[in-house]
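One chain of protein is taken out of this complex; the other chains stay put.
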Amino acid sequence: MPLTPQQIAEIDAQRAQPQTTLRATAHGMEAHLYTAYPVLDHGFVRVVDYMGDDAAICQAARVSYGKGTKSVQNDEGLIRYLMRHWHSTPFEMCEIKLHVKLPVFVARQWIRHRTANVNEYSARYSILDREFYIPAPDALNAQSQVNNQGRGDLLEGEEADRVLKYLRDDAMRCYDHYEEMISDEGQQGLARELARMNLPANIYTQWYWKVDLHNLLHFLRLRADSHAQYEIRVYAEEICKLVADWVPFAYRAFEDYRMGGAQLSATALDCVRRMLKGEEVTQENSGMSKGEWREFEGVIGGNS
Amino acid sequence: MPLTPQQIAEIDAQRAQPQTTLRATAHGMEAHLYTAYPVLDHGFVRVVDYMGDDAAICQAARVSYGKGTKSVQNDEGLIRYLMRHWHSTPFEMCEIKLHVKLPVFVARQWIRHRTANVNEYSARYSILDREFYIPAPDALNAQSQVNNQGRGDLLEGEEADRVLKYLRDDAMRCYDHYEEMISDEGQQGLARELARMNLPANIYTQWYWKVDLHNLLHFLRLRADSHAQYEIRVYAEEICKLVADWVPFAYRAFEDYRMGGAQLSATALDCVRRMLKGEEVTQENSGMSKGEWREFEGVIGGNS
Amino acid sequence: MPLTPQQIAEIDAQRAQPQTTLRATAHGMEAHLYTAYPVLDHGFVRVVDYMGDDAAICQAARVSYGKGTKSVQNDEGLIRYLMRHWHSTPFEMCEIKLHVKLPVFVARQWIRHRTANVNEYSARYSILDREFYIPAPDALNAQSQVNNQGRGDLLEGEEADRVLKYLRDDAMRCYDHYEEMISDEGQQGLARELARMNLPANIYTQWYWKVDLHNLLHFLRLRADSHAQYEIRVYAEEICKLVADWVPFAYRAFEDYRMGGAQLSATALDCVRRMLKGEEVTQENSGMSKGEWREFEGVIGGNS
Partner (left out) sequence: MPLTPQQIAEIDAQRAQPQTTLRATAHGMEAHLYTAYPVLDHGFVRVVDYMGDDAAICQAARVSYGKGTKSVQNDEGLIRYLMRHWHSTPFEMCEIKLHVKLPVFVARQWIRHRTANVNEYSARYSILDREFYIPAPDALNAQSQVNNQGRGDLLEGEEADRVLKYLRDDAMRCYDHYEEMISDEGQQGLARELARMNLPANIYTQWYWKVDLHNLLHFLRLRADSHAQYEIRVYAEEICKLVADWVPFAYRAFEDYRMGGAQLSATALDCVRRMLKGEEVTQENSGMSKGEWREFEGVIGGNS
């Protein structure tokens, strides 16, 4: 269970104090505010604050594009138009602040998205808790044989047992020694900023992460994708649900144009045109490499 | 008067619809929300949305620095500490969205601050209004004789009259021709994206500008400074008043450490130490250039 | 002619001083260095410095992805893979610094790309030259009837003459008054930071603009596109030629995957799949709006 009774009490207290505001308010999001949604074995995602809604995206777009946009199009149509034509600035007018608890190796991937504001728990100042990510049996995969950065079949039997034992035992032992080293009972006690180096990358950390909607959608496109590592993807998928309730028009457009869509190269478009004219197009006469052709077949669903 | 009756009606409508929210709410800011505060002859600044408050800054800092910060220090003390030690990320946890109407030459200075989100009125899509900044008599200065980028005494008499006449007449004539060129009565009508090039830089534009508190304070430090051009400074000063009501602890710390403070060089600090020991320090034995010494004397109030 | 004899002499001097360096050197770019390529009637683009080459992109990618990438793929294949899969960081490892002279209304579009470093000529400090963009007859278009932000047919006859006369005369008159206002002969002379407001948006400015290759390609995708305004597109096209000689592998991949490619939505991909199976797909049964269908037909070359 990812939350202590004290944390649950804090969240309940936050949720019990409605305020009056004149700001744009997204009712779908208010229902989620502060609630910690569990992810992995000890992690969570919760919305701490947000700014704007679907209407705020349109409001900003209409400042740019003037009166024409007001009469002709409804909000959803305008948002779809903006998404389709890669207009990014109106989506930047919405902002979200999340509190996330996550394993350090996931945090290291996540932080590569630089266009966000972050305040992370500091292990220089404070003592980390004894909480480590241990994969569930259905997330314990072998190295992929095809893809250098992918996973293959599930590990089974003794091998799976041994891996889980190593992960658990090493984490516990490293944490025992971390505690022993920083203890000041009967000794000086090692500086926290040094002791933390003994902790493995499956230990949990937490941070406040604030990002605008445009950059959040970019993050979700990459991290909710099937090629993303499972342990970050589950966070992205949880965030997707929150965004769907926050800005439903923008989220649907994102699903259609980004998540479910595909970028075709000039060569690939040419192949599509030839195929639609009835030509037999194969990898050999496509102008694509084998790898590209395989991806292309995946996108158009085969031409057989 | 900067606002049309229609705009005033819209603002009144926005202000008349309070919502219930669970988000952090800054009561000092709610009172300003949507109200357009006049700046220059046709410009304004108004807050369209905001996220966070003083408590949100502390909340983020405490995620980083852990339990210690909770007991020892009150919120204002913590915020002063963060400001003094150049901690920027907790201030990034607050965000503000402004609607600003401003002359194009001011917009061109403003946009140099890149760490913000902007949606500007597009003169490619839409037709600009006939509104130009004409300086008031007490803002019509001569070129400074000392400072390449500064202003000297006020212009007077015939010279002032002639300048104002040029600014007004040229603006009107250029706008007349702009209207004539884009008109499609009895002619094709020039493309708006071309016609706009005939408009001088004192025409008004408007934008939505969204920025986090850290970057906003950086903007204010540079643009509310006495060396900033008057026409952007008046916007910065108006925003300062809004920030003071939004995050009063952060704003007071900003005034003390940034606006009212000064950066002393190693050489200048050495001079201060020598002077405090009773030594007679002059420009000649200070190790500073004449320009630096003049600035130094300004900061410490003279050593006579 | 966009360059003064003095500027040409400076460029010749810069080109005459080869240095020895151990840095990665792109021979295709060395041939362009410092040369000012004319754009529009008084503008230019010239490369002032660059960092990295195609090999530097691969080098950075191989730091990330390790030994596997070294053996299997050649440099061009790796670059194509990176571009296809939206890997942005290796392209960020190359940097370019341009000196650009351009009309103010073009600069205002350009600066919206915030992920670059800019030093612009300051009209607060210095006096602008009497140089204005006046469109050539084949760039003098009417407002588009279909597209709010587009151009239609060329203006002709008297209308074209009148537009050109307005643009020329207003520019000259505004500049005459600018000069008169700042003159200190027999008067105080208006501050430059004020006088500049009288100058129309077709006056030329100049800046140093430094950007990494990833962000440059993003800029080029939007601004070398047929929907971009002609006056910025000609700059983008000139820069495309320089990039093609600087990082030829990256540029070819960019042309194939970005400039010549297209993003298809989930709905559009579904239509392609249905059409390839022989189904008759029309706008009515496509699930797309009329606007989207029109764009889709443009991409796949029509299904008639």
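Letters A, B and C mark the chains as written, and numbering starts fresh at 1 in each.
Basically, a contact is a pair of C-beta atoms (placed from the backbone, for glycine too) under 8 Å apart; a residue touches a chain by one contact, two chains touch by 3 or more.
Bear in mind the structure is a predicted one, so any value in this text is a computation, not a measurement.
Of the candidate positions C:T4, C:N74 or C:N117, contact with the unshown chain belongs to C:N117. Checked against the hidden chain, the listed residues A:D138, A:D184 or A:E280 yield one contact partner: A:D184.
Not every partner is drawn; the one left out touches subunit C at residues 14-15, 17-25, 30, 33-34, 48-52, 56, 59-61, 63-68, 89-90, 92-93, 95, 97, 99, 117-122, 125-127, 206-208, 210, 212.
Contact residues of subunit B toward the unshown chain are 65, 68, 77, 80-81, 84, 86, 89, 112, 148-149, 222, 255-257, 259-269, 272-273, 275-276, 289, 291-292, 295, 299-301, 303. For subunit A, the residues in touch with the chain missing from this view are 103-105, 108, 111-112, 114-115, 118, 120, 122, 124-126, 133, 135, 140-144, 148-153, 155-156, 159, 162-163, 166-167, 170-171, 173-174, 177, 180-182, 184, 187-194, 196-202, 229.
We take it that only the chains that are shown with their structure count from here on.
Matching CA atoms, the turn from subunit A to subunit B amounts to 180°, rounded to the nearest 5.
Over half of the residue numbers at the subunit A-subunit C interface are used by both copies of the sequence.
Taking the mean of C-alpha positions as each chain's centre, the chain lying farthest from the centre of subunit B is A.
Chain centres here are Cα means. That of subunit B falls 29 Å from that of subunit C.
One simple way to say how far apart two chains are is to compare their mean CA positions; for subunit A and subunit B this gives 35 Å. Averaged C-alpha coordinates put the centre of subunit A at 33 Å from the centre of subunit C. Looking at subunit C, residues 112, 148-149 sit in touch with two or more other chains.
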